[in-house]
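With one protein chain removed, the remaining protein chains of the complex are shown where they sit.
Take a look at subunit A:
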């Protein structure tokens, strides 16, 4: 038959994408793992850092983020964390939310919130790092 479906101009491959396996699950799985591996040393570093900043005054926190190594590592930690959180929450939704629309909305809202929080926290770090 023709390559377009009965209801629209999209190809069969185009329609099936996002509705199940379209040969992209492996990449998603691997990305989740790679980021998780990356997060092991980063979160240990982060935990040590915030222990040292536990009783910090504002000036101490600013001075800490003025050091390029700290700013760069924190930026990577933040982006990896929000990627990992969104991927993890998606897995939870996919296991427990059975309605297709509700699941899609939950995943979409979580991804949106993750992007918003990632942007806000990255902006805060950059503002301090580049600030006087």
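Everything that follows uses one rule, which is that a residue touches a chain if its C-beta (ideal position, glycine included) is under 8 Å from a C-beta of that chain, and two chains touch if they have at least 3 such contacts; residues count from 1.
The criterion applied here is as follows: contacts and distances are computed from a predicted model.
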| item | value |
| --- | --- |
| Absent chain [UniProt protein name; select from "ATP-binding cassette domain-containing protein", "Branched-chain amino acid ABC transporter permease", "AzlD domain-containing protein" or "Succinate dehydrogenase cytochrome b556 subunit"] | "Succinate dehydrogenase cytochrome b556 subunit" |
| Among A:13, A:31 or A:61, residue touching the chain not depicted | A:61 |
| Touching residues on subunit A - with respect to the absent chain | 33, 36-37, 39-40, 43-44, 47, 51-52, 54, 56, 58-59, 61-62, 65, 81-82, 85, 88-89, 92, 117, 120-121, 123-125, 127-128, 131 |
